[in-house]
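For this view, one protein chain was removed and the others were kept in their places.
Let's look at subunit A:
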């Protein structure tokens, strides 16, 4: 049992898991930037890479609405 606990601790220290959504395949870099900064603003951004033009968020709904309103305002 002690071994189990130690392993469990090790694993938790070494690995952090966050469920959510990976956003990729943006039409334009502008779209990526607008959406990722909005995600950061509302505090759901977990990871991003300007180089890969991808980001990961813990929540999706607000981004979907943001994307919709962006599209319709064009």
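We adopt the following convention: a residue touches a chain if its C-beta (ideal position, glycine included) is under 8 Å from a C-beta of that chain, and two chains touch if they have at least 3 such contacts; residues count from 1.
The criterion applied here is as follows: contacts and distances are computed from a predicted model.
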Query raised in the report: Can you pick, from "Vacuolar protein-sorting-associated protein 25", "Cyclin-dependent kinase 8", "26S proteasome complex subunit SEM1" or "General transcription and DNA repair factor IIH subunit TFB5", the UniProt protein name of the chain not displayed?
Result: "General transcription and DNA repair factor IIH subunit TFB5"
Requested in this report: By the contact definition given up top, give the residues of subunit A that touch the hidden chain.
Outcome: 3, 7-8, 10-11, 14-27, 31-32, 35, 46-47, 49, 52, 54, 56, 60, 63-64, 67
